[in-house]
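Heads up, one of the protein chains got dropped from this complex, but the rest are sitting where they should.
Up next, subunit A:
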């Protein structure tokens, strides 16, 4: 009967050894990631799985592989909701993919937490000139880049030219300042009892209050290079802007705002397509919806109006970077692919096929003149390129990650009427300062 004991011990021992082996394997970074042809395999993760985007990524990967003898990129699609938590788990386990598309706004934070690799060893001084400076700066932590900008976006004003003509406005002379915007909007309104047959404009569709604050200030709440030495949330100008935004809702009425909002959310029923809304702030990609759902619409597009003349047509954007997670098995090969991915050729292909803003300046400018776009498409894309010059990003400073979670609720309370603009901004200011204090 001693056998039993031996058996038990052997079993447990075996279990431990097996699990031990497994533990070894996952944390082994030097594993050979080569395929049967002897090529180095670069594991590339994106969340682009839609029937529009996926073929474009796959084509770029295919072209890269065809140009290579030594590297083979393998594209893996992971849904938007999972990709970055999966990446994080893979980094912690020591077996991450080699290139991942990630959010540009938290790139510095990921650098600080050592999730993404410091890429400064790969690029020289002139490399950054290929990209819009604002995008490049958003990827820096202590001067080094932790992700190369891939695509981006901006916000522009779409307006209905026929409606302009109808009320005697020059369709080639869209509003340049906030004052003009208000004046034109009032002219374009067609009121019918308590509701509107046509609404001129409402500032909080398509963008949030923060874009208007950015437009008025010409900078985010923090100091230059997103340092947190100064926090400018509770300022006189911001109070004024919030009150200005609220005055629109007070004038138009909550019910009208809500019913238009519901139609905008439903996409196909967007009141801008039917001419019920004369102007709307949107991303340039909004053009593809007009093309698909309202091809006869006679529309124009212009940069965001400025706060007052000479203040600048500041707009807001976000975007994505290609990064190498810490622990990648072959960073050199991964970098080669990133260089190709963010190079002019594949960036232009991406821009034209997806009608998406890209980070590479040369590619963006070429896309605006591409024969593959219609005349209207070229016009909108050119406006997007122009707007990029005035587009700011609002990346989270490392000392204030997700700072907007402390500002948005206060501003919500202001718009709901339970706080004044001064009260809301004062609370937001002190909360964000406390957050910075905690993280320093």
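Simple rule for what comes next: a contact is a pair of C-beta atoms (placed from the backbone, for glycine too) under 8 Å apart; a residue touches a chain by one contact, two chains touch by 3 or more; residues count from 1.
The rule we apply is simple: contacts and distances are computed from a predicted model.
Enquirer: Out of "Sodium:solute symporter", "Urease accessory protein UreF", "ABC transporter ATP-binding protein" or "Lactose transport system permease protein LacF", flag the one the UniProt entry gives for the chain missing from this complex.
Expert: Options "Sodium:solute symporter", "Urease accessory protein UreF", "ABC transporter ATP-binding protein" or "Lactose transport system permease protein LacF" narrow down to "Lactose transport system permease protein LacF" for the missing chain.
Enquirer: Among A:113, A:166 or A:423, which residue is in touch with the absent chain?
Expert: Residue touching the chain left out of view: A:113.
Enquirer: Among A:240, A:255, A:292 or A:372, exactly one should touch the missing chain; which is it?
Expert: Counting the whole complex, the residue in contact with the absent chain is A:255.
Enquirer: Of the residues A:50, A:85, A:247 or A:374, which one touches the chain left out of the display?
Expert: Answer from the full complex: A:85 touches the omitted chain.
Enquirer: Spell out, residue by residue, where the missing chain touches subunit A.
Expert: 1-2, 4-5, 8, 11, 15, 19, 84-85, 88, 91-92, 106, 109-110, 113-115, 255, 258-259, 261-263, 326, 401-402, 404-406, 408-409, 412-413, 416, 418, 431, 434, 438
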